[in-house]
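Got a structure for you, questions after.
Here the complex is missing a single protein chain, while all its other protein chains stay put.
Moving on, here comes chain A:
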Amino acid sequence: MEHDPTDPIHQFQINRIVPIKIGDWDFSFTNSALFMVLTVAVTAAFLYYTTRGRGLVPSRGQSITELTYEFTANMLRDAAGTAGMRFFPFVFSIFTFVLVANLFGMVPYFFTVTSHLIVTFALAMLVMAVVVGYGLMKHGLHFFKLFVPEGVPGVLLPLVVLIEVVSFLSRPVSLSVRLFANMLAGHITLKVFAGFIVSLSAFGALGILGSILPLLMVVALTALEFLVAALQAYVFAVLTCMYLNDAIHPGH
C-alpha cells in the first residue's frame, strides 16, 4: 500500500504471498487465493458454529443460517421445481461463496475475489459444466431438444437452432461478466470518490470544506455497494437455478 494511495486500480493487483512453481506453471498462493480460502473458511465456520446447538427454538445465529437455507431452497424450488432440490448443495455453495466474497470486498483493505473476471468465469463455467453434464446424463441426446423450440417450420429450423446454440453459449459470458463488472465498477467508483476527498483536502480550508461533498457521496455509494453485493449474489444464484431447470426439464 506504499503505492499512490488514490490509484483506483491498485486494489485489484494480485500479489504472490507464497510463490510456488511447478514446471513452467505458476501455482503461487496469491492474495486472491488467500481471500478465497478465507471466504470458504469463514462461511463454513459460521454455518457449523451457528447450527452446532441444533436448537428447536433457534438462536440468532441459527436463525441467519436457517433463513439463508430457506431463501435458497425457495429460490431453487421456484425456478427448477422439487426435482431441482438435488442441486441444493451446489446452489447453496455458489450463493454463499459469491455473497460472502462480495461482502468481504466491502471491508477496507480486503481483496475482492469476484472483481476478477477469471474467478467469476470459472464459477459460470462450473455451472455450465454441471448443466450440460447432468442434462446429458439424465436425458441423453434428448437434452439437445433444448435447442429446438417447438412449432418452428422446417425451413427455419437450422437458423433457429444456430441462434439458440449461440444464445446458450452466451450464458456463461453474461453470467460472469455481470458479476465481475458490477463488482469492478462499484469498487473503482468508491475509490475514485474517496480519492477526491484526499486530493481536495490538500487545497487548504476551502478544499476541506469542498471535500464534504465527495465524502457524502462515498457514504451513499458504500450503502449502494452493500446492496449490489447482495443483489449480484442473488442474481447469480437465480440464474444458476434457471439454467439447472433447463438441464432437468429440457424441451420447454
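Note that in this section contacts are C-beta pairs under 8 Å (C-beta built on N, C-alpha and C of every residue); 3 or more make two chains touch, one makes a residue touch a chain; residues count from 1.
Criterion: contacts and distances are computed from a predicted model.
*Asks:* For the complex's missing chain, which UniProt name, "Methionine ABC transporter permease", "Cytochrome c oxidase subunit 1", "Thiolase C-terminal domain-containing protein" or "AtpZ/AtpI family protein"?
*Replies:* Hidden chain identified via UniProt as "AtpZ/AtpI family protein".
*Asks:* Which one, A:D7, A:D26 or A:D78, makes contact with the chain that was left out?
*Replies:* Here the residue in touch with the unshown chain is A:D78.
*Asks:* Which of A:S59, A:S170 or A:S199 touches the chain that is not shown?
*Replies:* A:S170
*Asks:* Which residue among A:I17, A:L162 or A:I208 touches the omitted chain?
*Replies:* The single option touching the absent chain is A:L162.
*Asks:* Kindly note down the residues of chain A that lie in touch with the hidden chain.
*Replies:* 78-84, 86, 159, 162-164, 166-167, 169-171, 173-174, 177-178, 181-182, 224, 227-228, 231-232, 235, 242, 245, 248-249, 252
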